[in-house]
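Structure incoming, see below.
All protein chains of the complex are present and in place, except for one that has been dropped.
We just call them A and B in the order they show up, numbering each chain from 1.
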Amino acid sequence: MSLLSVRDLSVSIGTLCPVDGVSFEIERGETLALLGESGCGKSMTALALMRLLPPGGSIVQGAIHFADEDLCCLTEAQMRHVRGGKLGMIFQEPATSLNPVMTVGEQIAEALRFHAGNETRVIELLAAVGIPDPERRAREYPFQMSGGMKQRAMIAMALAGAPELLIADEPTTALDVTIQAQVLDVLDGLRRARGMAILLITHDLGVVARMADQIGLMYAGQLVEMAPRAAFFAAPGHPYARRLFEALPEMAMTNEGQRRLATIPGSVPPLGTVFTGCRFADRCSEVLPVCHRELPPWREHGPAHRVRCHLEVRAEQSVRKVGAGETASVDVSAPPQALLTVRELKVHFPIRRGVLQRAVGYVRAVDGVDLALPAGRTLALVGESGCGKTTVGKAILGLQAPTAGDIHWQAEKLQGLAPERMQMVFQDPFGSLNPRMRICEIVAEGRPGADVARILEQVSLSASMADRYPHEFSGGQRQRIAIARALAVEPQVLICDEPTSALDVSVQAQILNLLAELQQTLGLSYLFITHNIGVVNHLAHEVAVMYLGRIVERGTVDEVLRAPRHPYTQALLAAVPRIDGQRMDVKVAGDPPSPSNPPAGCHFHPRCPRAEACCREAYPPAVSVSTTQTVNCFFAN
Amino acid sequence: MLAYLIRRLLYALPILIGVNVITFALFFIVNTPDDMARMQLGVKRVTPEAIEKWKAERGYDKPLFWNTQASGAGQVAETIFFDKSVKMFALDFGRADDGRDIAREITQRMGPSLAVAVPVFALGLFTAISFALLLVYFRATYLDFAGVVLCVAMMSVSGLFYIIGGQWLVSKIWHLVPISGYAEGLSAAKFIILPVIISVLAGIGSSARWYRTIFLEEYTRDYVRTARAKGLSERFVLFRHVLRNALIPILTGAVVVIPTLFMGSLLIEAFFGIPGLGSYTIDAINAQDFAVVRAMVFIGSALYIVGLLLTDISYTLVDPRIRLS
Partner (left out) sequence: MTSFKFVLLWSDALFFLLIAAVIAGGVWSRRQPHLRANWRKVGQNRVAMGSAAVLAVFFAIAFIDSLHYRPQLPNVDQGEVRYSTEVLSALDALLMPMRTQTEKTYSAPLATHLFAKETLDDAGRDYPPLRYPGTHVFGTDKVGQDVLYLTLKSIRTALLIGTLTTLIMLPAAIGLGLLAGYVGGWVDDVIQYLYTTLNSIPGVLLIAASVLMMQVVIDTHPEWFATSAERADARLLALCAILGITSWTGLCRLLRGETLKLRELEYVQAARALGVSSARILWRHILPNVMHIVLIAMVMDFSGLVLAEAVLSYVGIGVDPNTISFGTMINTARMELAREPMVWWSLAAAFIFMFVLVLAANLFADALRDAFDPRASR
């Protein structure tokens, strides 16, 4: 008897049906990952299990058996004992998921009181999730904790009722990779120690590879593939699964010289679409006539591996080697003359205190950054949130006045904006287009009278879209429009600030391909700001790694990603969950310090496994380990 | 924290000066003292002597800003601006048209004003929050709907009708309490009870509806979902989590009016014959007693600024996010 068995579950919200006939089982002590892109119904499935659907939502059919109980038949009062008792749940946003005006201890005690009848184990629970100094932390309010700490506190809270199943809804999506690695370790450790099952909801194949025993792949409200981890990663059966793998920029890691990712055309169908037949049929490259007519049956693909597809695929032919399109070789010759040079760039924000609001200190968001961007090349600026990488981009562009340092365009010193030379592509495809303007107005904003039709075609959009408004477009299309707007003024440099991090993997690949194409045809240079190592590997020529306002390591992609010398770079790379399931054992502890009060000496020394006395005293100078690679570490050699 | 409060206090000073300058401009520059005299004495058939006499009685015969006839400090001090505006900072408001000292009058009338305004404030806040809680507890039911309809209907009735209707029903038809008047000490209760009930009733519609939206907005927050996921009951979620968070904006929003309670309510006091500052102001307006109106404007602004300061302080006390950072 499985711990949890879900049969044919369907959920409706108003007229929409975000979950449609989902069935799966979870055994005791096992981790099932529900994998899928945004809007596929995975979070709704989790909320349905807890019977916490949003207003207007209800379970329209199906059964949820937990241990021996049918959760759908319980009264609300009985269900309350299950929630937080046998079934614990944690959410994506630790920042908003805790009550801001109650101490963390109080919030855990509340759950303990209800489920265990006493509240003595608060400290023990906090210690169990690896929170240092739990007595003090229990008395703190959520805003006093870092994101990682808050997520640990959430886990401690969910553990209060000693749950047999923990539902974790995108538990690390809002966290940086080094923190994500810590939290995933906590979850996995708890699972082993307590024999607790985990239902992990995620969109991240890397996290799945790191955590899951079983995998359920969802698409548009339905499960399309169920498999054990090894089988899924070795031979995904559903065309959607295979395309997802091919779209991953990480896959290019093993395929030198491939610059074009396989993409899935179109985007995830919006909620409310009426389907007949296979829901993936419209985007499937192997579509058969029957796919449009009939809902495919479940098919055995391997041992315990089932796929919902009309097509019979044998395991060995399942993943096409990456590089479905034409290939282009990475230019590895010596970098040409720098187009854009940044020297000693500093951006400090004053912290004002006291009666007269005098600056008592500075947030050193950017603290002495040197960069050189050659024409036609891509420089990736990599770092975790708060390291100052976005501020570097804005300062170079002229949106943010630098405190010190200068920016040169070839030999000419730049002051303020240079819209004809540099443009920016922003992260949020929904915030970057004015909802009150038509596409043609948006694209022509920088250059009135621009040939909108031609520019739209350049980014593979149809000219007929020019008269429509942004809300009619999907995230990927919006990002193309944002790129078109930047291209309209014919800049030579594009500063891309996390342009794909808000997009689904399948759409991300489209945008990355577009950027690569534009670089080839227009000779653009990119300053690519990102935290996603996979994207860096795919797109960049050179990499600079930033930590707390400074660049700690730079070099070519091969040097930095394959032979990192700085302990931070090593830890960062190790923390990225890899889809081959391999783990490196370089771990980094703790949270990044605040840029208003950076540690003396090397900024990284409090978290560095190799720190010695000298690291505490002086900031390490840049050490050249090759003609292109420099590292700010005393132990670079 | 202390520095913050000092800074707020220092910031209040220019505001008070600004208020003073605005009032001065309004009373002495938009119209000259001659205009006011002519208006008070009747526009037609007024002799220049009568105007001069009227101005001299009130000290309006001096120059506005600069006295060329005086010497030394008197050049500044013997002016209308110094006399009528600067002295207000020392709480010297001069005399009303009937010759009484305004400052004395104000201290005497504060008591009756507070006797009505404080119960109205406390009771009004309590009933509105309770009513809103009730609606939120039964949210998305017919009870909630009916409650909201009642709120909208109640806030669509002019305050005048509450007062007129209440007086007519309770005093004239039922003869429960005197229709108006006031007495010192405990016997004031019978005069106060009706105005208090009417004020609370008149205000409950809009404030209960406003609080309800605050509660409901709080209900959409992620931490509410977390609390439910812990297995807590709806009642527990409402009273322990939602109420605690919603009360921060509600209470700190209410704090700002506390100092202005001294000013009393114009309408209520006028209707019920309560000898407070509200009716004092109304009488002054009707008698066109500019000195009193000017004094009340200044005091009202000063009290409002104190209220803003109290709001800041109460935020730092109630909200841990501000208290601890």
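To be clear about the criterion, a contact is a pair of C-beta atoms (placed from the backbone, for glycine too) under 8 Å apart; a residue touches a chain by one contact, two chains touch by 3 or more.
Remember, predicted model here, so these are calculated numbers, not experimental data.
Check each of B:Ile22, B:Leu176 or B:Ala189 against the chain that is not shown and name the one that touches it.
That would be B:Ile22, which touches the missing chain.
Touching the hidden chain in the complete assembly: which of B:Leu10, B:Ala56, B:Leu143 or B:Val157 does that?
With B:Leu10, B:Ala56, B:Leu143 or B:Val157 as choices, the missing chain is touched by B:Val157.
Which parts of chain A are in contact with the chain that was left out?
Touching the missing chain: residues 394, 397-399, 417, 419, 422-424, 426-428, 431-437, 445-446, 469, 471, 482, 485-486, 489.
Footprint of the hidden chain on chain B, which residues?
14-16, 18-19, 22-23, 26-27, 30-31, 35-36, 38-39, 43, 152-153, 155-161, 164, 168, 216-217, 220, 260, 263, 266-267, 270, 281-282, 285-286, 288, 290, 293-294, 296-297, 300-301, 304-305, 308
By our rule, only the chains that are shown with their structure count from here on.
Please work out the Cα centroid separation of chain A and chain B, and write it as a whole number of Å.
Once rounded, the distance between the two centres reads 53 Å.
Which bits of chain B are touching chain A when the two form their complex?
Touching chain A from chain B are residues 3, 6-7, 10, 140, 221-223, 225-233, 240-241, 244-245, 248, 319-321, 324-325.
Quick one: in the complex, what on chain A touches chain B?
50, 52, 55, 77, 80-85, 88-89, 91, 93, 96-102, 110-111, 114-115, 141, 143-144, 154, 157-158, 160-161, 353-357
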